[in-house]
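A single protein chain has been omitted from the complex, and every remaining protein chain is retained in its original position.
Moving on, here comes chain A:
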Amino acid sequence: MTDDTTPMTDGGTDEQARTDGGPPATVPPDDETPTWSERKEHTQGLAQLTYQYFERSRREDEDLRTESTYVERDVLGFPTWPHETLRNLAITSFFVGMIILVSAILPPHFGDPANPGSTPAIILPDWYLYWSFGLLKLDPLNPDLAVLGGNIVMSNELLGIVAHGIIFGVITLVPFLNKGSARRPVEQPFWAAVGAAGVTLSFTLAALAIQNFFPFQLELIVSLTFLLPVVAGVLTYAVLKTMREGYMYDLNRRYYMLRPPK
């Protein structure tokens, strides 16, 4: 019986001669695998913070699950599989059938070949870019934005591009501005009104893009483009507020039927 450290006849030991890296001393047995909190104690810096956060968020999740009932807890979401997926698969064939039917009934128009020499009287993109095309026709507004000595701040084209940026920026910011657990339009009349104004604005901008089809003065069309969304927003706000008052009225009435005021 020889140990790894027993000197052999050549003076060396097995320990020195071994090429396989030695016994697996660093791998702990299964029941000694470190837990998250133990790993947290051994690490430092960002890794420690990460472990700490994981621990915290897991505990928070557990608390949420154990301490609150399903009804009181916010419903964060219901599963994509199977509810949503099956429902959507069920209507797939119908939807594809609709596409094919419409394609058969309404084949696309095909115009003249491109001619760089002659500008057509009406240039229009597909319908879904009308709003964008309308933004390029905001040049009647441009003189109003003048600052120094009647010079316009930016060219008409640049105004249209900046308008695109503003619209995309505002839409992107929405979830960072509107927080809270309200979901229905009735619960948040203001944001529903903003949405209604936005939808109306997209339609009025589309109308601005095809301004030649309207027998009004251009100034009137431009004014309406920005006035109608405001009107739509105010109307939506009023309607939703009224609906909410109605709900509150019903609730109050039920409450007072139960316990009439003295």
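Odds and ends about this structure:
Here is the rule we go by: a residue touches a chain if its C-beta (ideal position, glycine included) is under 8 Å from a C-beta of that chain, and two chains touch if they have at least 3 such contacts; residues count from 1.
Keep this in mind: contacts and distances are computed from a predicted model.
Taken from the listed names "Ring-1,2-phenylacetyl-CoA epoxidase subunit PaaB", "2-oxoglutarate synthase subunit KorA", "Molybdate/tungstate import ATP-binding protein WtpC" or "Cytochrome b/b6 domain protein", the protein name that UniProt assigns to the chain not shown is "Cytochrome b/b6 domain protein". Annotation: of A:9, A:66 or A:92, A:92 touches the absent chain (contact as defined above).
Interface note for the absent chain: among A:171, A:220 or A:234, the touching residue is A:171. Remark: the omitted chain is touched by one listed residue; of A:141, A:199 or A:235 this is A:199. Within the entire complex, the positions of chain A that touch the omitted partner chain are 70, 75-84, 87-88, 91-92, 95-96, 98-100, 102-104, 106-108, 110-120, 123-129, 132-133, 136, 155, 157-158, 160-161, 168, 171-172, 174-176, 178-185, 188, 191-192, 195, 199.
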